[in-house]
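Only one protein chain is missing; all other protein chains are in place.
For reference, chains read A and B in written order, and residue numbers begin at 1 within each chain.
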Amino acid sequence: MEKYSAFSLLKNTLTGHKHWPKSWRNAELKSAYDVVIIGGGGHGLATAYNLAKNHGITNVAVLEKGWIGGGNTGRNTAVSRSNYFYPESTRFYEHSLKLYEQMNDELNYNVMFSQVGIINLALDRHEMDIFRRWSTSIQLQGVDSELLTPEQIAEEVSILNMGAKTRYKIHGGFIQRRGGVSRHDAVAWAYARAADNLGVDIIQNCEVTGFDIVDGGIRGVKTSLGKIRTDKVGMTVAGHSSVVAAMAGIDLPIISMCLQAMVSEPVKPCLNRIVMSPKVGCYLSQSDRGEMVIGGGADSYTSYGQRGNLPTTESVLGAVTELFPTLSRMKLMRQWGGIVDIAPDASPIVSKTPVTGFYISTGWGTGGYKAIPAGGDTLAYTIANDKPHPLVEPFSLDRFAKGRLVDEGAAAGVAH
Amino acid sequence: MLKINCPFCGPRTEDEFTCGGQSHIARPVTPAEVSDQQWADYLYQRINPKGVHYERWRHTFGCRQWFNVARDTVSHEIYAVYQMGEPKPSITEKGV
Partner (left out) sequence: MKRTVKRHEHARINADDPIHFSFDGKRYRGYEGDTLASALLANGVAVVGRSFKIHRPRGVFAAGKEEVNAFVQLEEGPYTEPNARATLVPLYADLKATGQNAWPSVRFDGLAMLGLFKRVLPASFYYKTFKWPSWHTWEGLVRRIAGLGKAPSQPDPQTYQKQTVHTDILIVGAGRAGLMAALEIVREGHQRVLVLDEQEKFGGSLLASAEQADRAWLKRVLADLAGRDNVTLMSRTTVNGYYDHNVLAALERVGNHLGTQAEQSQPRERFWRIHAGQVILATGAHERPLVFPNNDRPGIMLASAIREYTHRYGLTLGDNVVFYANNDSAWDVALELVTAGIKVTAIVDVRSTVVAKLQRRATLAGIELKLGYAVVDTRGRSGIKKLLLRKLTADRDHLTGPKESLSCDLLAISGGWTPAIHLYSQSGGKLIFRDADTCFVPDVASQAVTVVGRANGEFSQPLNLQALWSTPDVSSEYQWIDFQYDVTVSDIQLAVRENFISVEHVKRYTTNGMSIDQGKTSNVNGLAILAQETERQIPEVGTTRFRPPYHPTTIGAYAGRELGPLYTPGFQLPAHVCHVALDAQFEDYGGWQRPEYYPRPGEDEHQAIAREVLAVRNSVGLLDYSPLGKLEVHGPDAREFLNRMYANNMVTLKVGGARYGLMLNEKGIVIDDGVLVCLAEDHFLMHTTSGGAGTIHQVLEEWLQCEWMQLEVLVTNVTTQWATLTLSGPNARQVLEKLDGDIDLAHDSFSHMQYREGTLCGVPARLLRASFTGEVSFEVSVPARHGQALWEELMTAGKNYGITPFGLESLMVMRTEKGYLHVGADTDGNTMPQDLGWAGVIAKKPADFVGRRSLSIEVGQDEQRLQLTGIELLDSSADILAGAHVLSANGDSSTGYVTSAYHSPTLGRTVALGIVAGAHARQDEEVTLFYNGNRQAARLVKPGGYDPEGERLNG
């Protein structure tokens, strides 16, 4: 793997960029692996990387039905934060945020993680009470969170509508300064390159069609490119979790929905924070290309269509225009959708399953991107040790029967 | 944009409706007699088909009535609309 740096960039410039190596090999599918990861998005690639890096398990294949990073990871507004309410969540996402902070060095790739800070806006008195509770909870867990007055918010976000004619007055909010945005493609490609470099086989255009299960345990995986013998499978397929799990005879309490995101045409910098409003259901940031990146809640019916419908687009852009009226004359340039897998408590499921050797990472819903590094770390640990990583013990598949939901309703109200 | 043919009001756009998820789920007759797992299945277990889905919909900004819809979760084509309480119609490749 050629090291990426300003120096290597200059060196290659002199040779007309003709000697950059492949970011990953076109590996041939082998007939057996120690671990097979299904799903070549951020989570799958990070898991494979961690298996190789932290557990010395390099005989790993990542099987991707299409092109790596082509699912939700590649359709992302790419926000990372750890300002969650419940310690079970905060611990996990804080671990992930720290890994984002170190990612450039760890993977030798500039994922352009800009820690611009993320502000939650309180649009009524009650919401402000909840935010006080939420922000204090975060602080108690040793994570950065700061309450803001309306005046402070107006200073941080000059394009916010603080006027008299707004439907909702801004009562204040809170900020996590270490929250930020990064380049989603870079994250997927960085993990792929690093994993490949450690010997992981990345197999694209390879669709899983079934499993060989004997005596309640995984023996092999059937794919469009042939059969693989393995005892361990990690499933990281987001919106297709139910479909793939069903092949192993596993029922999941997941609903797949379309999550839309959109960008405006690029303009010169006018916003240097991420701003979220759970009440009106939208969030906004500005990419380093200058586009305003906009997101909201999911379209509210089951869909594998990867295309949202008009009412959600209107509702999210309506919320953005109400909060940021100066954006009104700008133009929506691109809109896209992914398939997000939502669990009953909107918290993830990283867990062993009733099938021995079959491990799942699903339910990331609208918040999977920020979880990529920790998701990879914890799933790799779970697979390697055949027991859940401490950080994901609260996110087991069997928590629903016990009623031990981790309901971050407030925190996951709007996607990012 | 989904256009749903409300059995009472006729075809209206999706923003007048709320989707209630999987239909044909019956509440256990005697909840006190089911196990914790069975109760959790009733509360949380839902099918998530990539294909035909039999769902409940409510015409929230209209007649406020609930009814059933058989819809494809990939193409969003609606194969059938039928009353709450009626059994699932069978959907062949090109319709009911």
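Keep in mind that, in the parts below, contacts are C-beta pairs under 8 Å (C-beta built on N, C-alpha and C of every residue); 3 or more make two chains touch, one makes a residue touch a chain.
Bear in mind the structure is a predicted one, so any value in this text is a computation, not a measurement.
Between the chain not shown and the residues A:Asn110, A:Ser300, A:Thr356 or A:Ser396, the one that touches is A:Asn110. Mapped onto chain A, the footprint of the missing chain covers residues 4-6, 8-10, 13, 16-18, 20-26, 66-67, 69-70, 74, 87, 104-105, 109-115, 124-126, 129-137, 139-141, 147, 159, 161, 165-169, 183, 185-186, 189-190, 204, 264-270, 272, 280, 286, 288-290, 292, 306-307, 309-310, 313-314, 317-318, 320-322, 325-337, 401-405, 407, 409-410.
Not every partner is drawn; the one left out touches chain B at residues 1-3, 13, 20, 26-28, 30-32, 34, 36, 39-40, 43, 56, 58, 60, 64-66, 75-76, 78, 84-85.
Everything that follows uses one rule, which is that only the chains that are shown with their structure count from here on.
Our note on geometry: chain A versus chain B, Cα centroid distance of 30 Å, whole angstroms.
On the chain A side of its complex with chain B, the touching residues are 240, 242-243, 251-256, 300-305, 309-311, 344, 400-403.
Those residues of chain B whose C-beta lies close enough to touch chain A in the complex are 1-2, 13-15, 18-19, 21, 36-37, 39-40, 43-50, 53, 55, 71, 73-76.
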